[in-house]
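The complex is shown incomplete by one protein chain, all other protein chains being positioned as in the whole.
Chain IDs A and B follow the sequence of writing; residue 1 opens each chain.
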Amino acid sequence: MVVWKDLLVERRSKETLNAVFFFGLLLLFLFQFALGPDRERLAGTLPGLLWLGFILSGLLGLGRTFVAERENDCWEGLLLTPGDKSAIYVGKLAGNLLLMLVVETILLVLFGFFFNLELAAVLPALAVVIALGTVAFAAVGTLFAAMTAHVRARELLFPVLLLPVEAPVLLATVKATEAVLLGEPLGSVAHWLKLLAAADVVYVAVGVLTFDFVLEG
Amino acid sequence: MASEALIRVAGLRKTFGNHRVLDGLDLDVRAGEAVAVLGANGAGKTTLLKVLATLVRPTRGTATVAGYDCARDAERVRGQVGLVGHSSYVYEDLTAAENLTFWATLAGLKLTEAARAAALAAVELDRAADERVRTFSAGMKRRLSLARFVLARPRVLLLDEPFTGLDQRGKKWLEEHLAAFKAGGGALLMTSHSFGRELAVADRIAILAGGAIALDTARGSLSADDIHRLYTLHAEEAS
Partner (left out) sequence: MAFGLAPREATQGNVQRIMYLHVPSVWVAYLAFAVVLVASIAYLARRSEGADRLAHASAEVGVLFTGLTIATGSIWGKPTWGTWWTWDARLTTVSILFVMYLGYLLLRGMIDDRERGARFAAVLGIVAAFNIPLVHFSVYWWRTLHQPPSLMKPGPSTMPGVIVAALLVNFAAFTLLYVYFVTRRARVLRLEAEAEA
């Protein structure tokens, strides 16, 4: 239900999608200019750049998760509904996942275009890595967005809290993406994938269990 | 008509930081009864409502609704209570109908087209059903937020200064609506800082000053002037 509402709001206002999309585009150009046309150097840093792009765009999008709720005290309104509040968390998480996956897909295509990558062969493996990493990112991001929604310096505190926590996820996804882009099979980075899966489970579980406490107040 | 107290507050105390807002407040409201709580701005009226709506936890004392404790059984209380406050809890970018669908579904109600249309008609928003809330006036938003409770039918309605900001027609409409709610066995707790239509709907009048109930009397027992005098007296005492 929450997802339906968020999609409707988004479709009407298009604020978040536009902002995140243009931000991602901007990042892409920045990377090009900052690193220059040296192909060798680019290829080595590519996985890192890709995830940097995903994460920075994600920060923007996730931070705005609860912005609609600040109007007219809808936040309070959500709290007042009877029933399990974790459903709201899951709903918001699903919405954020959708947003991030859409942006990531577009960015990936653009990356492939600008940096001349052969993505077709590795796409399934890449998709797995991206999916696992995005869930980990969105799970904690949604929770922290709820926490920082009412804080004074929200835009500052949100990334400060989220990025250190996501450091292992970043490491895992970059390493796994690196291997996949080099054409290695997923099995070679199984340990990273297991880490990501474990992170996914832990983060979503903690989010579901603690969201009640965050919404209160 | 059942006469158990649907709302029961005993020794309620709430402190925010250094500021003690409520101090030993006792109040009961029975089913089918409406109580108007008068108090100056900042006297703690909204805080009292928030405690009963489970938005704020008491520092000390108890508040129960329909037998459920507001602090410990908050989820159960939320199912029994409807809060109509200064905030309208509506999403600006959705239409009136969509807002209702959202809130009703979240409240666990199975909503039919007919029920939704009826609720909108009851608050006289049926013609604006498919317009975005962003275009609504404050009064319309207030009516939309009331429409939620036409659907949900809580046992207790908590209203914060409900007649403020409504025009004559709106006030008459609200009065009728609240009377119907009372007749249906619900308990009503309203707050106000002035002497308006609340007095007509209320069965009892209480004055909130100094963090507690300074006076609690049935409406018929005092004249409006008496009440006014006592109110000013208590308000001055408290400040």
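Note that a contact is a pair of C-beta atoms (placed from the backbone, for glycine too) under 8 Å apart; a residue touches a chain by one contact, two chains touch by 3 or more.
Just so you know, these numbers come straight off a predicted model, no measurement behind them.
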item: Contact with the hidden chain (one of A:Met1, A:Leu25, A:Val67 or A:Val165); value: A:Val165
item: Absent-chain interface as seen on chain A, which is shown; value: 140, 143, 147, 150-153, 157, 160-161, 163-165, 167-169, 171-172, 175, 191-192, 195, 198-199, 202-203, 206, 210, 213-214, 216-217
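Quick note on the criterion: only the chains that are shown with their structure count from here on.
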item: Centroid spacing, where centroids are CA-atom means, of chain A and chain B in whole angstrom; value: 41
item: Parts of chain B lying in touch with chain A, wherever the complex brings them together; value: 53-55, 75-76, 78-79, 81, 83, 87-94, 98, 102-103, 105-108, 132, 141
item: Chain A to chain B touching residues, read off their complex; value: 1-2, 4-5, 8-9, 12-13, 68, 71-74, 76-83
